[in-house]
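Sharing a structure below in structure tokens format, with a few things to ask.
After this line comes chain A, so read on.
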Amino acid sequence: MTATNLEIRNGRVVDPANAVDAKASLFIAEGKVVAIGAAPPGWTTGRIVDAVGCVVCPGLIDVAARLREPGFEYKATLESEMAAAVAGGVTSLACPPDTDPPLDEPGLVEMLKHRARSLNLAHVYPIGALTVGLKGEAITEMGELAEAGCIAFSQADAPQADSQVLLHAMQYAATFGHRVWLRPLDAHLARDGVAHDGEVATRLGLAAIPSCAETIAVDTLCALARVTGARLHLARLSAHESVQRVREAKRSGLDVTCDVAANNVHLCDTDIGWFDAHYHLDPPLRGGRDRAALRAGLADGTIDLVCSDHTPVDDDAKQLPFAESEPGATGLELLLPLTLKWAREDAVALPVALSRITADPARIMGIDAGHIAVGAPADICVFDPEAWWTVDRRSLKSQGKNTPFLGLELAGKVRFTLVAGQIVHEA
Partner candidate 1 sequence: MHNPQLNARGELTHLLTLEGLPVEVIVRILDTAVPFVSIAERDVKKVPLLRGKAVFNLFFESSTRTRTTFEIAAKRLSADVINLNIGVSSTSKGETLLDTIDNLVAMNADMFVVRHAQSGAPHLIAQHLLATRRPHIHVINAGDGRHSHPTQGLLDLFTIRHYKQDFRGLTVAIVGDILHSRVARSLIHGLTTLGTPEVRVIGPRTLLPAAVESLGVRVFHDMGEGLRGADVVVMLRLQSERMKGSLLPSAGEFFKHYGLTADKLALAKPDAIVMHPGPMNRGVEIESAVADGAHSVILPQVTFGIAVRMAVMSMLGTSQ
Partner candidate 2 sequence: MHTPGLPDAEATLAGLAERMAGAIAADARLVGIYSGGAWLAQRLAEILPGNHPVGYIDVSFYRDDYGKKGLRAKVETTTLPFEVGGARIVLVDDVLYTGRSVRAAINELFDYGRPESIELAVLIDRGGRELPIEATYVGARVAVAREISVVLNRHLDGRLELTVEPAESAPRA
């Protein structure tokens, strides 16, 4: 499609990175933002996007979205998930390395990037495997993988095993400044567990994962980060104790960041009800006190960002007894409305909330995105914060229709998504 001169007018431009929150027009040409406010000299408008009643913000950035390629195409494909991404206003996303085969070879990473690029939708930033095959034994060629496009290295959801391997992997990564994103989870304490170790798991007779499985690992990883100097990001916190530890670590000067999944911001273990496998998630939904601490941490910046932890699961894998069902939920299209829901409920200012899904993830990923600036690529999201829509199988574009929010009405509908100045989604 040839580039058109676009004017987005009448919208409330909210750009947390540049502390902008004002009614303004945006002028886009040749894939970039060329002016904010007044048209540049010699401007001819190709198309007007009327953003009346809408918020105009940087395209959203999701640090954890499983696209299920390569290897799990029966669960989802790039086509369906990229369509879901832009329908959710997400213009950049990072995908974890737990594909099949895992992303531990440059060739696989290149193929994935190439596939994504050919779709001309959101930007895909692969996260490379920290160890070969994600087995936790030998470290990967992080240099090669970074060159192929990996922005960080992780073990996906595999619980950390050998701390000596971790130490070496983090030392190696630190040598070259690579980012290490790790799920804090002690393999032994989490063994066989499927739900938070609390009243609900006791009533339902479900094998439990105590909070200390996470907090012990937070302590270990922070200690290793101190010793190695690695740039550590803790992925998917779930327990209130973890939030407190990160707060103290940051206060003590450790350069550590962390995130939370939108599911844990809104739900807790009582929502499992009578064994509803839609609520079987990893990390598990914990108690009310944990949820409150995660929300407070997200508001005060202890938790740097919120992600969808998008994990499309096929129906068959959910129609099983709880512990046998596959954990995970679809979430790319829900990241925005769920973030807005949290902001509304906890009286968090819109720019702060949007920062958690734009400027902050961009900073942690180290990419030039998540902001609106003259000369920057025009990755833009235009959404109506007052438009309510129902989450159901028809409205979701992802191939994964399993989310705990099925049937709920959420506010926040994306009207336009632009990537590199092209309208890639319109509703």
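By our rule, a contact is a pair of C-beta atoms (placed from the backbone, for glycine too) under 8 Å apart; a residue touches a chain by one contact, two chains touch by 3 or more; residues count from 1.
Picked so that all candidates are chains of the complex that A comes from, given by their letters.
Computed from a predicted structure; not experimentally measured.
Participant: Okay, in this complex, which of 1 or 2 is up against chain A?
Facilitator: For chain A, the touching partner among the candidates is 1.
Participant: Once bound in the complex, which stretches of chain A touch candidate 1?
Facilitator: My answer: residues 197-199, 201-206, 208, 210, 273-275, 277, 316, 319-324.
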